[in-house]
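Up next, subunit A:
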Amino acid sequence: MSKLSFKGGVHPLKEIHEGKEATKSKPIRSYVPEEVCIPVDMHLGAPSIPCVKKGDLVKLGQVVAEAAGPRGIPVHASVSGEVLSVGPKQELFGKPSVCICIRNDKQDNWVELKKLGDVETAPADQIINAVRDAGICGMGGACFPTHAKMMLPEGKSVDTIILNGSECETFITADHRLMLEQPQRVVDGLRAAMRAMKVTKGIIAIEANKMDAYEAVSKAAQGREGVSMALLKTKYPQGGEKQLIQAVTGREVPSGGLPMDANVVVLNVATAAAIADAVTEGKPLIERVSTVTGCVNEPANLLLRVGTVVSEVIAACGGTSEEPGKIFVGGSMTGLALPNDSVSMTKANNCLVVVNQKDAAPKEVSPCIRCARCIEVCPIKLNPQRLNVLCEAGDLAQAKKENMLDCILCHSCHYICPARIQFPFKEAKEKIVARRI
Partner candidate 1 sequence: MRKKQTMRGVFINGVLNENPTFRLVLGVCPTLAATTTATNGLGMGAAATFVLLGSNIVISLLRNFIPDKVRIPAYVVVISTFVTVVQMLIQAFVPALYESLGIFIPLIVVNCIILARAEAFAGKNSVLLSAADGLGMGAGFTLALILIGMVREIIGNGSVFGIDILGSSFQPMLIAIMAPGGFILFGLILGIVNSIVSKAGKRSAGKGA
Partner candidate 2 sequence: MNLRMSAGPHFVARESTQTLMLDVIIALIPTAAAGVYLFGIRAAWVLAVAVISAVLAEFIWQKLAKKPVRVGDLSAVVTGLILGLNMPSEVPLWLPAIGSFIAIILVKQLFGGIGHNFMNPAMLARGIMLVSWPAQMTIYTLPVRVLGTTSVVPSPDAVSAATALIRPSAYSNYDLLIGNIPGTIGEVCKLAIIIGFLYMLFVGTISWQIPVTFVGSVALLSWLLGSDPLVAVLSGGVLFGAVFMATDYVTNPMLKVGHLIFGIGCGVIVVVIRKFGSYPEGVTFAILIMNTVTPLIDRWTSRRVYGTVKKHA
């Protein structure tokens, strides 16, 4: 079978099979937490507004924070029980987030759910509202409110929805196991989105390092209207929107534009499964699969309630096997290093990796030797070596002229550089935007 791909990219941790060996054969298992601390600002956009207070008794799936504005999404209780606190608690980006902490009474008393029915027969014009009411946001890591993605602005049209099942990052096997074990939910979610957006073509794209998942989803997709499969070459950042769209459809997202400018919308497979649940059962997004791996005694793919604290998650996997030097959420290329183990796993966290002291140690930076490996791997065909020189010299105006803003911050250049140069592109992009250069 021919595999689709894009030019450039790297194959991170190829020597250890992208770090997925420990968990790719482990079936999903549920973990029921003692308590959860749900931040109200998990998604991109304005934080949701809490509507419960300390001492309240909440049911599972009850709205505990209302959406702020039409592009916001509500936050639901991921356990039933007593609200312990509502207020600023966890610090992730230097400032504390408001969190709603609930002690789990382990009863799982569901709130009354409003089903729309089977995805093929549910009223199509109510699907997007159902997605918003379920609090669904991009579960591949970006956490953009999905209903806002599905509502196109004036003048834009979409003819294809692509489901991103590539999971190109290292360590993560959550989507892999989801597609392998529950392919029906994934395909249902795609069909619901296609019907809601009146799109006739849906493509589920999966990387070749998960052939068992590919087979399972192919079987579930058979006979479903407009749904086809695409097999992708195992490469990073295949799951990046721009690269995915190019590999699957051959189109390029114009510079400075969004996927809808290429007439495509991309959704993560876990997001699609959540959409299916919202439509068929009226279930809000209160749990998701996350891979827990690295230096833990029992690496696993856990079905975690939103808001489960990292320390509980690590304990659920048998604790750390070595003294941790770093803990990050996400994959090793773009993952976020945590300040401590008291932060919560959110709707967007698909992975938790514990790194030992040795691997967490910083690498010494040496001068650039102009080997041009960064240029070879950039999936956007930028010149990272030159952009680095410009950023170091402070010439952000010239950097912007040389397409600095098109950088997708995939860190491929950073990964491959033999001199371990720290490309300062995130800061450069932020400065260019902030100073309106």
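Heads up, the rule we're going with is that a contact is a pair of C-beta atoms (placed from the backbone, for glycine too) under 8 Å apart; a residue touches a chain by one contact, two chains touch by 3 or more; residues count from 1.
Candidates were picked such that all candidates are chains of the complex that A comes from, given by their letters.
Computed from a prediction, not measured in an experiment: that's the story for all the values here.
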> Between 1 or 2, which touches subunit A here in the complex?
Replying inline: 2
> What part of subunit A is in contact with candidate 2 in the complex they form?
Replying inline: 10, 12-13, 15, 19, 170, 242, 246, 252-257, 323-328, 330, 332-341, 353, 355, 359-363, 366-372, 375, 379-383, 385, 403, 406, 411, 414-420, 426
